[in-house]
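My structure is below; once you've seen it, I'll send some questions.
All protein chains but one are shown in place.
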Amino acid sequence: MNDQVMIVDDDPSIRETVEIVLSAFGYSVSVAENGRVCLEKLKDEFKGLILMDVMMPEMDGWNTIVEIKERGLHGDNIICMLTAVNDPGPKMEKLSEYIIDYIRKPFTSEELIEKVKEYLRYVKK
Amino acid sequence: MSNRNIIIIGISTGGPITLRRLFQGLPILNGSILIVQHMRKVGNLPLAESLNSLTKMDVRIANDGELLKQGVVHIVPSEVHLELTNNRLMKLVHKPKVCYVRPSVDVTMKSVRKQNGDNITGMIMTGIGRDGAEGSAHIKSIGGVVFAQDQESSVIWGMPKAAIDLGCVDHVLSPEGMRQMLISQMGG
Partner (left out) sequence: MKVLVVDDNPKALLIAKARLVKEGIDVICAGGGKQCLEIAREERPDLILLDIDMPDLSGFEVCNRLKEEETLCMVPIIFLTAADDNGNRIRGLDLGAVDYVTKPFDAFELRARVRAALRTKKLQDQLTNFNQKLEKKVEERTSRVQQLLQQKNAFVNQLSHDLKTPLTPLVALLPLIAKRTEDSEAKRMLNLAIDSVNYMRNLTETILQLARLNSSHSQLKPEKIDIAFEIQNIINALSSLFSERKISPVINTDTPLLVECDEILIKELLHNLISNAIKYTNSGGVVTVRGFCNNNQIQISISDTGIGMTDEQIDHAFEEFYKADDSRNDRSSTGLGLSICRKIIEKSEGKIQIESPGLGKGTTVGFSIPRCIENEK
């Protein structure tokens, strides 16, 4: 397993879109439908770029990152947010060191690839 | 000591890709650049490598006790603040977080003094929060110049807006506009 991206989103159409686009460009994609699954995958030593939706039921993107931080699961992973909201809100301010970037929905395949390509370089091989 | 152009960049969310736009094709400037990018340590080296491939300037990670060098871009490493002594000597200090972050650009900017006839330029770019706003006000107060990134090109227009709201920004620009401005003032 080399290039690894995890998409964490409660909306199946987004998960599948990201999976299709990234696979088409040769990346291998891991899928999590909520923050809990994301945490489990991290425990199973997922290593790579995490694309994290902000608005999810139960545990939202911010809380998932807080959990990752508190359980020491961040390892050398890089986190980039996916969101439909323009205003990031106050929760994010304290997490800014953990969030490298922000992708706004709707995004084109080019926008997605540009960021994934750049940030995968940040993940230690 | 002869006078020096010193540029301090504060940047957070969306920084790596935005810095690529800024450094794309940047010639060697007559000055030194310090980048405070809010990120985890894992990203420091990749960021330096990423920018090194875009500019003729030498991009490297700052070390404690090192001097600012002409034509060099120093990236402040994660988990420490960087303070300048006499606007030349870089000291990495283990102090509490400022504005929830370490390194904080406020800390670096506020350590700059009005001396040696140095020209200080502060640049506040994309990111959440308000780190850099007070630092920019300090730079203004010692006669420096401050650029803020415009809203359109910012991934999150938090830090630039905070600096603008404090009334200490001279120019609101895109990354490309900032590059042009730097080249016209310190190019070659």
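Letters are used for the chains, namely A and B, taken in the order the chains are written, and counting of residues starts over at 1 for each.
Following the convention adopted for this analysis, contacts are C-beta pairs under 8 Å (C-beta built on N, C-alpha and C of every residue); 3 or more make two chains touch, one makes a residue touch a chain.
Worth saying up front: this structure is predicted, and the values here are computed from it rather than measured.
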Among A:Val21, A:Leu49 or A:Leu120, the residue in touch with the chain that has been omitted: A:Val21
Chain not shown, touching residues in subunit A: 11, 13-14, 16-17, 20-21, 24, 84-86, 104-109, 112
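Note that only the chains that are shown with their structure count from here on.
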Chain centre separation in whole Å, for subunit B relative to subunit A (CA means): 27
Contact footprint of subunit A on subunit B as seen in their complex: 12-17, 20, 38-40, 42-43, 46-47, 49-50, 78, 100-102, 127-129, 155-156, 158
Subunit B contact footprint on subunit A (complex, rising order): 74, 76, 78, 88, 92-94, 96-102, 114-115, 118-119, 121-124
